[in-house]
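What you see is the complex with one protein chain gone and the rest in place.
The letters A and B name the chains in turn, as written, and every chain counts its residues from 1.
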Amino acid sequence: MSEKKKTTIVLFSGDYDKAMAAYIIANGAAAYDHEVTIFHTFWGLNALRKENAEPIKKGFLENMFGKMMPKGADKMGLSKMNFAGMGPKMIKKVIKKHNAMTLPQLIEMAQEQDVKLVSCTMTMDLLGLDEKELLDGIEYAGVAAYLGDASEGNVNLFI
Amino acid sequence: MSEKKKTTIVLFSGDYDKAMAAYIIANGAAAYDHEVTIFHTFWGLNALRKENAEPIKKGFLENMFGKMMPKGADKMGLSKMNFAGMGPKMIKKVIKKHNAMTLPQLIEMAQEQDVKLVSCTMTMDLLGLDEKELLDGIEYAGVAAYLGDASEGNVNLFI
Partner (left out) sequence: MSEKKKTTIVLFSGDYDKAMAAYIIANGAAAYDHEVTIFHTFWGLNALRKENAEPIKKGFLENMFGKMMPKGADKMGLSKMNFAGMGPKMIKKVIKKHNAMTLPQLIEMAQEQDVKLVSCTMTMDLLGLDEKELLDGIEYAGVAAYLGDASEGNVNLFI
């Protein structure tokens, strides 16, 4: 058993700002040498979608979900003050102005720091998402694997 | 003191999808032999309401809350893409199609697995909910009892 501290985050939310918070905490924990896992479930899976994945044959409902949900981190809306898409633009502007990192940059940094990015297989099944539509280098698992990590975690959050 | 691992979840949200996530994690943890508590507070209490409870005499505000809030798990909306009730129908369809469990089924399973379902007494008081309106076999407690469980918990989540 490792002596490292462990941090796990369930990212349920598909909101840009909540995902930012999740990845900022994850990157911080990784910088302090924690073993970090982000388990993406439900709408949180959208953060892992590729912007330009090849279209995949799906059933009607799965196709509808696929079309209606944001394709990747950069397309996600805000939990508050979304203003039909104006809010994310404002946030991205202040991020740029203050030399902070956008969500896609935070995800890239997490991958460089070996944060374990997990895609919930049950959600993929329900919403009809395919591995080909998701970022490379991520893992696939279910609630049992999450609980294995979390039950040894020092910091466990649901976002 | 028991040697079992402990998982506690505060279910604050009244959203169908968030409650599903809470109950999926709870059922998973119970299957792995954790002692599991779900503390239902604020809108999360709606998951415990009976669909056809006898009407109860209440004050005006309590009556209004009672009428406006969803009566039971099956009536709850989605946190995202609710589309005036279309979203929950779509989710229930894909759940059925993929042989997954609906929220009422997940709650039943949790009760069979002895997950401790707690109703927050302060919320019941504030929103004017009566024991007769809630599912049988649940417990009633306040924040002190929750903290007692959580401070020994391996996995503590707020959903």
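We take it that a residue touches a chain if its C-beta (ideal position, glycine included) is under 8 Å from a C-beta of that chain, and two chains touch if they have at least 3 such contacts.
If you're wondering where the values come from, they're calculated on a predicted model, not measured in any experiment.
Engineer: Taking the entire complex into account, which one of B:53, B:81, B:100 or B:126 touches the absent chain?
Structural biologist: If we include the chain that is not displayed, B:126 is the one touching it.
Engineer: Kindly state which of the options A:43, A:65 or A:158 is in contact with the chain not pictured.
Structural biologist: Reading the full complex, the residue touching the unseen chain is A:158.
Engineer: Under the stated touch rule, tell me which residues of chain A contact the chain that is not displayed.
Structural biologist: Residue positions of chain A that touch the missing chain: 5, 7, 17-18, 21, 24-25, 28-29, 31-32, 34, 79-81, 90-91, 93-95, 97-98, 100, 154-159.
Engineer: Spell out the interface residues on chain B facing the chain that's missing from view.
Structural biologist: 10, 12, 14, 41-43, 59, 61-62, 64-65, 68-69, 122, 125-128, 143-144, 146-147, 150-153, 156-158
To be clear about the criterion, only the chains that are shown with their structure count from here on.
Engineer: Between chain A and chain B, tell me the centre distance in angstrom, where each centre is the average of that chain's C-alpha atoms.
Structural biologist: It comes to 25 Å between the two C-alpha centres.
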